[in-house]
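Partial view: only certain chains, each at its native spot in the assembly.
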Amino acid sequence: MSDPKVSVRPPHVAVIGEGDPRGPDAHRILEWAEEVGQILARSGVTVVTGGLGGVMRAASHGAVAAGGMTIGILPGADASEANDYVRQAIPTGLGVARNLVVVTSADSVLAIGGRHGTLSEIGLALRMGRHVVTLASWRLESEHRLGGPRVHRARDPREAAAMALRLAQAGPEQVS
Amino acid sequence: MSDPKVSVRPPHVAVIGEGDPRGPDAHRILEWAEEVGQILARSGVTVVTGGLGGVMRAASHGAVAAGGMTIGILPGADASEANDYVRQAIPTGLGVARNLVVVTSADSVLAIGGRHGTLSEIGLALRMGRHVVTLASWRLESEHRLGGPRVHRARDPREAAAMALRLAQAGPEQVS
């Protein structure tokens, strides 16, 4: 029997955003998520999402179309809640607390648009030492003092994916 | 035996912020946290915190000094980690995921200063339908679109406490 050790794990990037984007830029947001998923998958990245609709589905779609691996960390207890482009469904039963798992299971995080759930994931990602790339997403500024330069704004999907890949390869920072 | 039903539960406000504030305004941040705790307790509010040091300790100190009730939702498994001003210690064993419990156990949330943990709590609070009052804390702006007017900036501890009390009495919003 050949040595079965898993030699190298590919970098994981979490793509986060709304499950049901609305408004004038909803279409663009979804196109961007799909493009980001494609570029990441072509670079050998495993795309992690929350496994549901909207940005999660579009990013997974792009990644699977490019032959990539996709993981969906679901809030509920039923794998069938995952969208059709999730290869590995991880039902957690945790509800909103699954947001922590989405970002902790990734080496870097890429936010596209997004509302409050996305904001919570950005905060949790930073708390867990992950770098966050934002694309048409939240701008964060502390009146008090910034906690460090780990939020990176991108202008388009290509730049966002490239930044997220580079930051994933560099890996998370140690946090206490 | 008299009817033992618990007739009215007092409003709960979570006061969140750094466990170890540093820099030029650290002293002011702690003074504000203590003052906020005092004002809230005098209004009959139960003050919820993460139970550790810094802002959590100062807010609990202020509340207990005013004769109020304080709850500390701890990340670890040991009640003795709570600061000296926590009346009800709730060790959770959840690590960072306890941040969700801190904000969900409150009717409104008041952030004073704060870094990444505080940002994650603000995001989780909004996700759970809680209103958030900020005092020298994060400014949040969405490039995409704002998720609603549930973040309220206060200028001083008195205003912050009054806003948090009013919003706690109004209660959380229903979120899906």
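Which chain is which? They are A and B, in the order written, and residues in each are numbered from 1.
The rule is simple: contacts are C-beta pairs under 8 Å (C-beta built on N, C-alpha and C of every residue); 3 or more make two chains touch, one makes a residue touch a chain.
Every value quoted in this text rests on a predicted model; they were computed, and no experiment measured them.
Here 2 of the identical protein chains are placed; the entire complex in the file holds 4 of them.
The rule is simple: only the chains that are shown with their structure count from here on.
Remark: chain B residues 23, 25, 29, 96-97, 99-100, 113-124, 126-128, 134, 136-145, 147, 175 touch chain A in the complex.
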